[in-house]
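Just passing along the structure, written as structure tokens.
For this depiction, one protein chain was excluded, whereas all remaining protein chains were kept in their positions.
Here the chain labels run A, B, C, D and E in written order, and each chain numbers its own residues starting at 1.
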Amino acid sequence: MRPSGRNRDEMRSISIETGIVKHAAGSCLIRCGDTHVICTASLEERVPPWLRNSGLGWVTAEYGMLPGATSSRNRREATAGKQSGRTQEIQRLIGRSLRAGVDRPALGERQITVDCDVIQADGGTRCASITGGWVALALAVRSLMNAGEIKTNPLTSPILAVSCGIYGGQPVLDLDYAEDSVAGTDANFVMTGEKRLVEVQGSAEGATFARDELLALLDLAEIGCDRLAAAQQAALAG
Amino acid sequence: MRPSGRNRDEMRSISIETGIVKHAAGSCLIRCGDTHVICTASLEERVPPWLRNSGLGWVTAEYGMLPGATSSRNRREATAGKQSGRTQEIQRLIGRSLRAGVDRPALGERQITVDCDVIQADGGTRCASITGGWVALALAVRSLMNAGEIKTNPLTSPILAVSCGIYGGQPVLDLDYAEDSVAGTDANFVMTGEKRLVEVQGSAEGATFARDELLALLDLAEIGCDRLAAAQQAALAG
Amino acid sequence: MRPSGRNRDEMRSISIETGIVKHAAGSCLIRCGDTHVICTASLEERVPPWLRNSGLGWVTAEYGMLPGATSSRNRREATAGKQSGRTQEIQRLIGRSLRAGVDRPALGERQITVDCDVIQADGGTRCASITGGWVALALAVRSLMNAGEIKTNPLTSPILAVSCGIYGGQPVLDLDYAEDSVAGTDANFVMTGEKRLVEVQGSAEGATFARDELLALLDLAEIGCDRLAAAQQAALAG
Amino acid sequence: MRPSGRNRDEMRSISIETGIVKHAAGSCLIRCGDTHVICTASLEERVPPWLRNSGLGWVTAEYGMLPGATSSRNRREATAGKQSGRTQEIQRLIGRSLRAGVDRPALGERQITVDCDVIQADGGTRCASITGGWVALALAVRSLMNAGEIKTNPLTSPILAVSCGIYGGQPVLDLDYAEDSVAGTDANFVMTGEKRLVEVQGSAEGATFARDELLALLDLAEIGCDRLAAAQQAALAG
Amino acid sequence: MRPSGRNRDEMRSISIETGIVKHAAGSCLIRCGDTHVICTASLEERVPPWLRNSGLGWVTAEYGMLPGATSSRNRREATAGKQSGRTQEIQRLIGRSLRAGVDRPALGERQITVDCDVIQADGGTRCASITGGWVALALAVRSLMNAGEIKTNPLTSPILAVSCGIYGGQPVLDLDYAEDSVAGTDANFVMTGEKRLVEVQGSAEGATFARDELLALLDLAEIGCDRLAAAQQAALAG
Partner (left out) sequence: MRPSGRNRDEMRSISIETGIVKHAAGSCLIRCGDTHVICTASLEERVPPWLRNSGLGWVTAEYGMLPGATSSRNRREATAGKQSGRTQEIQRLIGRSLRAGVDRPALGERQITVDCDVIQADGGTRCASITGGWVALALAVRSLMNAGEIKTNPLTSPILAVSCGIYGGQPVLDLDYAEDSVAGTDANFVMTGEKRLVEVQGSAEGATFARDELLALLDLAEIGCDRLAAAQQAALAG
């Protein structure tokens, strides 16, 4: 029995509200249950030094969490003077994941920075950031295409992410914080719309896991990504 | 003629939505025109070292801005490794201002941290942070009183803040970004509900100003604070 | 009764000794009672990146305090690894204030950095820094004019600063540390020689204040700035 | 055809030399082909604050790379003033992995810090660090048991790690740098001696991958971990 | 021929003015030619953690240079966010040197921090800091003895420092900046009043040196230290 009463293969409710920040080229507020993340995509007509004159574009991501987002206030990283290892690990994952859905020659020599800021946290913030970040990215790309600055659509496939885990000995889909904090195994899956794998990050938090358990989590993740893909499409069509 | 078409003594539309973050003891989203700020108040049952065993409480504030909040992306301070001088100046102002409305012996030896994070910026973010921060603070105090942890209400007066300036040679109320970026003089006023002054910060950005101009700006600020006080009361009554 | 025995509208003794550092383009040691500040102005034939090819000059300021300047040793900021929020706030104020007396096109594309280092502190260090910093700046400009590098005098008006406050319920001029540490209200005024306002920073440290009190403090500040202007003129004539 | 001429399922030569640093409680130099890592395990009779009085031990890891270890000199992180995101991600992985083989109540309230410093890099440094780090950890635990400070062996299973990838369209075992830098998919597997999974980190560097490819990489990893386990046993028996 | 016209064994003029900062327990302004340093000694009734309950006192030093002290402005270290290697090396030298003249058990468990801040630099700033720092330290100790807090004088011998060098092929005493910047060899000597050596730091800046040259520099240093000792005594008697 899950704390939320959900079935083993049941996602939390998902909503994606676009256009919530007027200055960014693309933006959305994604809500996966009680996890709420603001995602914005900003355009720059220049790339990092190592890509100059390469003809290739770049997509990068940054991740943050508001101090009031967690049950006890988390310290503001700007005050601490640096980003934690966890934050850096997450934003590197988001960036790598989003780039897997982008044809960088087609994007051309420009950079899109996707910022994912968690307003309220209840587990799965990195996965919500990837799923919502894709929407912000797609909106920014759309604005470039509408403006005629890009001819060929550089988006090759939507990118989706969900976490699964072994909770109470059972594989379950879309861990919330109550589950995540006690799960023996926790695995994040990032996929394309065609269910090809982009990232698999399985970790034995408390108990090691068998090959079969990894596959059972992967089965659940495919179910979840279908749901997320539908929510993305609805948001981008709206 | 103001860019927004407003009258000289006309505020932007104000809305204050409370309870937007479930974990914080008090929270709101304040919108002053296109300036949107999330304010959360977090409780801690301990005070900074210099107040231990003093019987006095403490209220402090931190301020931040999401990278996508401005027309060109502003660099994340956690990535830069420190808060800018501007950020520190603003959060010191917010903290001092809010403390002016709090009876610290009545609060008792506990700390309330008010975080003000700008989601979208269009001028006047520090004033919106103070006005919205007060609401978050008042909600956190209410939760303490409802729980019986505080007997005497430590809130002595609401705290309100608005910026005025000399725009096109005329004193105007509640500068937006289009005005703020070219105003000759810019002044922030923080007041109590009884119109007593908490902070006056007038600055000749481009042109020095006369005593009479300062007083004209103060007149406008009093008009604005009445509007803000009404919005605060509505939000706290809701 | 003031701790120093001064009248309500009486300044501390002022002395400004110029030329105390041989390498700087302009320098002075300003003494306002027991507050002593070394001010130096250094020239650079280049401006910050955002002003290149603008034809405009720049004046900026940095502020510091020697560890032995205060009654208990204050930690060296270079050791701490960063400037405090207070320091940054003060040096931003000094820079803004001095720029208000400079015609930046006439200065031409060069930068003057004014360093204000407090040797001994007894209240009012930021105001002494502005008043003394102006002298250092004026001497540096004079050296540029004597060398024929500037044709038109870019100094439009002297800049003066003094702090006033409500002490023992009474408005008093030129707070020293004994007064500043207990004053209910503290206000710094920066003015031109013609008594036009450059900065007004009033703050309710312990008690909010009324409009009339703000005006009474402003009256006192005008008296003080006359005294400071005379001391500046004597130093620059010497 | 692999650059090294190895078969698809062939590991590089492995050697583990123990006792190379006299001060550390446990130490080894692990060589996986041209990747050489010094691993040391240091004991402390105290735990991090959040574990005090918990009865639980702690194992943590730090990772570094000598500037001369790579083909072009890599900047010393102590000079840069911080560890990169990559370094932090790797050392978090090493620590989590090693803890999966430790019974923390049996270890008792003490901390073992495993330092992994890469002397020469040719791909797979994080996996070599985990495999060698385990040997250093086991030697440190042995010294505690020999001294009678621990009664029950806290080591539950050896920990092994190897990277696999899709190179030239084929799954291959134990990527070296020439392969790693062009591989479409790269996956690190951490396992116990019984082939239970501790960490799976698969990443589409250039091409997404299918479920079957993930499983083929896992098959190879099991072969590699058998080889690594034999080398660990030989080193610990020596 | 020296740039200043001095003889080979001639010191620059020396003056030491005591009591220049009212808050510090001991203070002086030392002038060695155009090198001017403010030295203050501050008392703390506690020692660093590693000396608690040892019965031993501690003397430490910090060194700084005002931005305007050099011919082109030197960057403020507090702004740079750290002390340079040169600064740290100098302040470690000052601290070690001063401790050589102190009986730490007699000082008792308290710390004296000597701050040396260069107001104007013309070579030999570290030596002037040591010689002047000793005066500030001695004044602080005197205040402790006058207050009856120390029974036995913990000062065992005055500490003196001077730099010598090979300039134009000749050993010369007390290098100024014009000499120091081109000298082939530069050596700093720190001595007690009895000419026993505390520190010898000889360095081949441009040309290696022979044993005999080292001895010739040492001869000169003894002459200089006699002069410095007389200046210290006069200042402390004054």
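Basically, contacts are C-beta pairs under 8 Å (C-beta built on N, C-alpha and C of every residue); 3 or more make two chains touch, one makes a residue touch a chain.
The shown structure was predicted, so the numbers you read here are calculated from the model rather than taken from an experiment.
Peer 1: Indicate each shown chain that the hidden chain touches within the full complex.
Peer 2: D, E
Peer 1: Looking at E:107, E:198, E:220 or E:235, which makes contact with the chain not pictured?
Peer 2: If we include the chain that is not displayed, E:198 is the one touching it.
Peer 1: Looking at D:53, D:79 or D:146, which residue reaches the missing chain?
Peer 2: The one listed residue touching the chain not shown is D:79.
Peer 1: Could I get the residues of chain E that touch the absent chain, sorted low to high?
Peer 2: Against the left-out chain, chain E lists 82-83, 85-86, 88-89, 91-92, 96, 100, 187, 192, 196-204, 208-211, 213-215, 218.
Peer 1: Please identify, in ascending order, the residues of chain D that touch the omitted chain?
Peer 2: 20-24, 27, 34, 38, 40-42, 44, 62, 64, 66-73, 76-83, 87, 113, 115, 117, 119-121
Basically, only the chains that are shown with their structure count from here on.
Peer 1: Whole-Å distance, chain A centre to chain D centre, using C-alpha means?
Peer 2: Result: the chain centres lie 28 Å from each other.
Peer 1: Report the inter-chain centroid distance for chain C and chain D in whole angstrom, where each centroid is the mean of the CA atoms.
Peer 2: Going by mean C-alpha positions, chain C sits 59 Å from chain D.
Peer 1: For chain B and chain D, let me know how many angstrom lie between their CA-based centres, rounded off.
Peer 2: Roughly 51 Å separates the two chain centres.
Peer 1: Give me the residue numbers in chain C that touch at least two other chains, ranges are fine.
Peer 2: Within chain C, residues 82-83 contact more than one other chain.
Peer 1: What's the contact topology between the chains, one of line, ring, star, complete, other?
Peer 2: Its topology is that of a line.
Peer 1: Pull out all the chain pairs that touch, please.
Peer 2: Touching chain pairs, listed by label, are A-B, A-D, B-C, C-E.
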